[in-house]
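Notes for the one structure printed next.
With one protein chain withheld, the remaining protein chains of the complex are depicted in position.
Up next is subunit A:
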């Protein structure tokens, strides 16, 4: 076990865990931030996507010891009132079916738009390809990303 001081959603948090623990399980099991989802554990599905210094990152394969001073943003910290343009677009288009993958989708989409505010269809697809939606909301996801890009 080792102590780590993390910067999560703008707040300093201290945890005492095994250094090999992935950020995903630190968030979920130790910090009560359950918006970041477990889907595969091997960075294949994107359900656990967070921002590490603004870059979309898979929390299930990022060990807590590798984070250092990097800023972690989770879905809970993407906006204060749930009114980030991507979140608003997701609601407007009524994207979710089961909803389980959507936090990860939104984190990937918001990181994309931060770097590329006007992505083409192909750029959206390539950026979103790491996030599986088993319910098949892909066409709505693309629509929502485009809507968010407009706002």
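Just so we're on the same page, a contact is a pair of C-beta atoms (placed from the backbone, for glycine too) under 8 Å apart; a residue touches a chain by one contact, two chains touch by 3 or more; residues count from 1.
Rule of thumb we're sticking to: contacts and distances are computed from a predicted model.
Considering only "YbjQ family protein", "Molybdopterin cofactor-binding domain-containing protein", "Thioredoxin domain-containing protein" or "RNA polymerase sigma factor", the record for the omitted chain gives "Molybdopterin cofactor-binding domain-containing protein", by its UniProt protein name. When the omitted chain is restored, the residue from A:52, A:67, A:103 or A:149 that touches it is A:103. Think of the hidden chain as still there; on subunit A it touches residues 1, 17-18, 20-22, 25, 28-30, 32-42, 44-45, 47, 74-76, 78, 82, 87, 90-91, 94, 96-103, 106, 121-122, 124-126, 128-129, 131-142.
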